[in-house]
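Heads up, one of the protein chains got dropped from this complex, but the rest are sitting where they should.
Right, chain A next:
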């Protein structure tokens, strides 16, 4: 039974840790399905994490914080869109620039604003997202097996966790069941087909980049106001890149993206829970455990996933041609 409880606790932590990955991964999915590569997920999340924490700290309202986070991420998305759609620049370079911009600017602004060494004040009360407890979670927790699953695993997360996981079926539905989804997928595969069909390539791509910005904003806000209580320097810790790896692993499909993000989340949860594993005298150091998710990222990106075919027009600015 003790093992089972531990197991549930690790899974619970998996869900918490997978949430920002999942939001960022879906954000990347919209953008890349439309043909705009986005390695700036990391930067957008970081920017959103800072602004959500800062605004929540100043106003005491986490909802205002969330809005500020989304807005800041959208500004960066707009920048990426401007560079890569309107001015047909290189999407990778634009993404790298956004990551640098966010990494530097967040700490700088945080220091001059709060003077706490590049962090925001700790959030408390209305400044954080609080867990939502499902009905009867308390009373059912004693029921064997089902009880812990219901009260520990499913109940007791912040609203953003549920939003993230509901975004999976929603994204699937949008992508495969709506006109917008058809056009979005088409513009990432062959923008010329969309253009000659009389639909605006630029409009579609901006829409996709904007959705990406909103989701990255939520992901960043979740990091700073739900998973932790405030912003610290570089708090995204490469999650934007892990989300990209998950996206490739998932071959740009929403349900698979959820699976990939849960896998990465599980590794992070294991690393967090079992800081030192003692294998009969040999102790695996905590650093090795902490490195696990990143090692897996490298392994997966090194081609363990087999052939992942990205959207065909990905990374290429659209130039009208006959």
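Methods note: contacts are C-beta pairs under 8 Å (C-beta built on N, C-alpha and C of every residue); 3 or more make two chains touch, one makes a residue touch a chain; residues count from 1.
Note that contacts and distances are computed from a predicted model.
Here one chain is missing from view; checked against "Assimilatory nitrate reductase catalytic subunit", "RNA polymerase sigma factor", "Biotin carboxyl carrier protein of acetyl-CoA carboxylase" or "Ribose import ATP-binding protein RbsA", UniProt names that protein "Ribose import ATP-binding protein RbsA". Screening A:194, A:227 or A:289 against the full complex identifies A:194 as the residue touching the chain left out. Listed for chain A, the residues touching the missing chain in the whole complex are 176-183, 185-186, 189-190, 192-199, 312, 320, 322.
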